[in-house]
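Left out: one protein chain. Kept in place: all the others.
Naming follows writing order (A and B), and every chain is counted from residue 1.
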Amino acid sequence: MPDQEKLVKELADKHGRKREFLLPILQELVYEKNYLTDESMRYVAKELNISAADVYGTASFYTFLDTELRGKYVIRVCKTISCSMKGKDEILHVICDTLKIDVGETTLDKKFSLLATNCIGWCHKAPAMLINDIPFIELTPSKVTKILQDYIKR
Amino acid sequence: MINLTINGLELEVDKGTTILEAAKKLNFRIPTLCHHQDLCVAGNCRVCVVEQVGNRTLVAACATPVTEGMEINTNSLSVRTSRKHIIELLLSEHNADCTKCYKNGECELQSLANEYSVGDHIFLDLIVDHKSMIDMSSASIIKDDSKCIRCLRCVRTCEELQGVHALAVANKGSEQKISSFFDKPWREVICTNCGQCINRCPTGALVERNNIEDVWNAILDPEKHVVVQTAPAVRVSLGEALGFEAGHTVTGKMVSALKRIGFDSVLDTDFTADLTIIEEGTELLTRLKDVLVNKRDDVALPLTTSCSPGWIKFIEHIYPDFLKNVSTCKSPQQMFGALAKTYFAQKRKIDPKNIVSVSIMPCTAKKFEANRPEMRSSGFKDVDFVLTTRELARMVRQAGIDFMRLEDVNYDSIMGESSGASVIFGATGGVMEAALRTAYEIVTGREVPFKNLNIIPVRGMKGVKEASIKIDGCTDEWKFLEGVELKCAVAHGLVNAREVMEKVKKGDAGYHFIEIMACPGGCLGGGGQPIPTNSKIRAKRARAIYDEDMGKPIRKSHENPEIIQVYKDFLGTPNSHKSHELLHTHYKERNRY
Partner (left out) sequence: MKAQKIKRVDLIFDSTSTKEVLVKAIKMKPEEIIQEVLDSGLRGRGGAGFPTGLKWKYAASEKGAVKYIVCNADEGEPGTFKDRQILEDAPRKVYAGMAIAGRAIGAKQGYIYLRGEYRYLLFKLMEELVFFHSRLKELGYDFNIQFRMGSGAYICGEESALFESIEGRRGEPRNKPPFPTVSGLFGKPTVINNVETLVYTVEILDHGAKHFKEMGTSDSRGSKVFSISGDTPKPGIYELELGMTVERFVEEFGDGDTKAVQVGGASGFCVPRKKFRETIIGFEGVPTGGSMILFNSSRSMYNLLHNYLDFFDEESCGQCAPCRVGCQQLLQGVVSVKAGEKDSRYLDELVKLAKTMKIASKCGLGQSVGNAFRTIVEHFREEIIY
């Protein structure tokens, strides 16, 4: 059984096969595999006995349920007003320079993806970003460089 | 009862009535786009917003139930301004190049824009590149996102009526769109091509892939002999698109129009509907014998019908384990196609390579079916072009024919004769009824025990119908069926097909024979039928079909003289080797997305 199919089955066993467990299953798939593949969504549709288009339609509604290839570390820099006022552009610039990618892109080694996101709830400690689940706040160019170096080494 | 006022007029309505319905009672029409009587309420186009006195915001008339003492204004300043804004907004995300649109003149958005005198539109045009938004990959359906107004009628149709859910809403905000799985090309996905979405699309976003020019070219080519067949359900609906009321049968006028358009032979799919009954009835009885007498476990029961190409594609995608239960009979359209370029060609001494075979169908899935690689048993493409009822109406108009005044004309021969049993193929339960009329008589030598041969339990618009007939007094050959309770099920609309198949899957249904039609009401409610098609119109077409049956001198397929002749002159016996070669086929498992 392909790896993805096995994982989907395990998740369905764990959460259940009712419609209400679609999001928990998709969320965990993204957590494990960084994004949702065509294949994995088809397996989910089969396990939950719903249409694949429905799974895709639901997933694509949610910004964090990526249906495009994403790296191991997804960097989401907040672009909403408070972070914009406090130098979000500069932070994005540093990340682009360091990883040699633009916003929306993934590094060739599939380690990092860089995205801009809406308010993540750290406006008083702006600018802020998430790397996967972890918030990084009160960013400065030197601070963000250090954070990235740390992740690059992992 | 609830009392309310609308535009100052008082009225009393039942609890649960919506503002939209209440206004209708007072002869106020509130415009709608996302609302459709076959579907659940969406409340998302907002064109029907009205003012409820005392409310901070306007309310959607389609989605808001009346309450005691409610005061509604349907034409106040704020309502008018908002409604006009909304129409303008929808136009701004719509490729409003109306004169070049296939739905020009039949578009609900267009008529609303006209009604509200939307002239030079205020807002920015949001369509950047409309050409990149068209999916032409399907043999049946063209999906043009640049004309989509996201009313979700199609999505609700595909989900609620058909249980297919090939169409879904994807993304959010400005990126929101109606999408297939992973936005894959239409031909690759689970879509059954039933066309029910087309019937409900208010704009030109979903239309049939039309073959009008192909057919004109064939007709105008002197080398070609163009044969046309007309499906049972077309004769009771074509009139609607050409000036008649719903429920008016126009068989003779249709034949006349087809001749005037220039078809060389005007023949009838009803002929092969009768043939289907002989072949499928024989198949059923053979299977029953194999299972009951020969105890063969490689023969599957229940047997399901195979006339509906939407149903075939559905089972190929969703219940591939049950493909062995599907009758190997081709649909009447494809039986006709195979015979047109063999039997008909021989009899009429025409080189089959010069025959162009055209069918008029209430159906869009038939276009896909005709293009299936399996459908070339004559050595040629058995059916070259499929036109929907709507496309034929268009050709009649293009030819400048005053349809309503045409004289009635009869079908040509051969392959133009039919029984009443074949006419009722067009209604849900019709194939079952026709099959029972013949099979019961074969087995017992007596007519089916229903008054006037009308098998009422399998008629009507209930989603799933069940019936059983006790077989007794069998002739010697069929003694093994003595006392057997033949259990039948009839489903129409794929959501009901799913219900029946889940029962079959569980194994507790005990059915012997199942009729399934992909479209609500059967072919009379097909995806190629005139728009609008709704429950009232479906009921009228059904009545017309059963009247046509009653008026036929021959009511049973096996009594059709042309059927007796085709076996004598060409096919031999039912389910013969030749029959299998030309009239039977097989199906294949398909992707489940």
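Brief remarks on what is shown
Heads up, the rule we're going with is that a contact is a pair of C-beta atoms (placed from the backbone, for glycine too) under 8 Å apart; a residue touches a chain by one contact, two chains touch by 3 or more.
Nothing here was measured: the structure is a model prediction, and the numbers come from that model.
Here one chain is not drawn; of B:Lys103, B:Arg150, B:Arg200 or B:Lys341, the residue touching it is B:Arg150.
Only one of B:Leu126, B:Met404 or B:Ile456 touches the absent chain when the whole complex is considered: B:Leu126. In the complete complex, the hidden chain is touched by one of B:Leu90, B:Cys107, B:Ala139 or B:Met361, namely B:Leu90. One of B:Asn3, B:Ser78 or B:Thr475 touches the chain omitted from the figure, and that residue is B:Ser78. Contact between subunit A and the absent chain runs through residues 18-24, 26-27, 57-58, 61-65, 79-82, 84-85, 117-126, 130, 133-135. Seen from subunit B, the chain kept out of the figure touches residues 41-47, 49, 56-58, 60, 63-65, 78, 81-82, 85-86, 89-90, 92-93, 122-124, 126, 149-150, 152, 169, 171-176.
By our rule, only the chains that are shown with their structure count from here on.
In this assembly, the C-alpha centroid of subunit A lies 44 Å from the C-alpha centroid of subunit B. Within the complex formed with subunit A, the residues of subunit B that make contact are 159, 164-172, 179-182, 189-190, 592-593. Listing the residues of subunit A that touch subunit B in their complex gives 38, 41-42, 45-46, 50-58, 60-61, 67.
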